[in-house]
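Left out: one protein chain. Kept in place: all the others.
When the chains are written out, they are named A, B and C in that same order, and each has its own residue count from 1.
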Amino acid sequence: MSQKEEVLRRLRRIEGQVRGLQRMVEEDTYCVDVLVQIAAARAALKSVGMTILRGHVNSCVVRAIREDHGEPAIEELVDVIKRFTD
Amino acid sequence: MSQKEEVLRRLRRIEGQVRGLQRMVEEDTYCVDVLVQIAAARAALKSVGMTILRGHVNSCVVRAIREDHGEPAIEELVDVIKRFTD
Amino acid sequence: MSQKEEVLRRLRRIEGQVRGLQRMVEEDTYCVDVLVQIAAARAALKSVGMTILRGHVNSCVVRAIREDHGEPAIEELVDVIKRFTD
Partner (left out) sequence: MSQKEEVLRRLRRIEGQVRGLQRMVEEDTYCVDVLVQIAAARAALKSVGMTILRGHVNSCVVRAIREDHGEPAIEELVDVIKRFTD
C-alpha cells in the first residue's frame, strides 16, 4: 500500500470515529466515554499528521534544501509544528 | 438549541472536515495545507470536548459530590483531563 | 509527606532540570538531546499540574458545589483545563 492509500485508510477510520461519536451523543452515552473517544480521535489525527509531516520533510523540505532555497520551507515547517503542539 | 444539538452540529462539521481531508489527500494537496487542516480538526475536537467536559462536571460530578460519593467521579475526571492534554 | 511537600519536591526537581538545560546549552549539547530534556521538563510540569488540579477539585470545587456556588468554580476549572491542553 502506498503512503497515500495508507493515509486515506486512516482518515476514513477517523471519519468513522467521528460518526461513532455522533451516535454516542445521540444515545446519551456517559460523557466520560464520549470524552475518551474524542481523545482517541485526536490522537489518531495527530498520528496521521506525523506520517504526513515525515513525508513532507522527506520530499518537499529535502528538495528545497538541495535546491538552496531551504529557508522558507523550514520556516513553514516550524510554523506547522507549532500548530500541532497546540 | 440544546447543548446536545449544538455538540452534534459541531461533530457533523468535524466529520465534514475529515472528509475534506480525504479529498485534499486524494487530490495531492500541498502537505502543509493538509497539516494545517488536521491541526484545525484537532482543535475543533478539543473544543467540543471542552464543552462536553463542562457539561459533565456541571451534571454528573456535581451530583456525585452532592450525594457524597464525589471521589471516584473526581478521579475519573482527572484521568480524562490527562488524556486530553496528551 | 503531605501533598504540599510532594509538590514542592517535584517543583525543585523541575528547577534542577531547567538548570541542567542551561548547562546543556552552554556546553553545546546536541540539539535533539536538549529537545528531549525540554519535553521531559514539560511533561513533569504537566504531571505536577495534574496533582494540583486534583487537589483543587477535591477541596475548592467540592466546597463551592456544597455551598451552592459551584458554577463560577466550574467555569474557572474548565478555563484552566483549556490552558493546560494548549
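The rule we apply is simple: contacts are C-beta pairs under 8 Å (C-beta built on N, C-alpha and C of every residue); 3 or more make two chains touch, one makes a residue touch a chain.
A quick note: this is a predicted structure, and the numbers were derived from the prediction, not measured.
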Study note, to complete from the structure: Absent chain's touching partners (shown only) are A, C
Point to revise | Interface residues of chain A (partner: the chain not displayed) | key: 46, 50, 53-54, 57-58, 62, 65-66, 70-71, 74-75, 77-78, 81-82, 84-85
Exercise for review: For chain C, enumerate the residues touching the unshown chain of the complex.
Suggested key: 4, 7-8, 11-12, 14-15, 18-19, 21-22, 25-26, 28, 30-32, 34-36, 38-39, 41-43, 45-46, 48-49, 52-53, 55-56, 59-60, 76-77, 80, 83-84, 86
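Here, only the chains that are shown with their structure count from here on.
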Revision key, fill the gap. Taking each chain's centre as the mean of its CA atoms, chain B sits from chain C at a distance in Å of 22
Practice item. For chain A, jot down the residues that touch at least 2 other chains. Key: 86
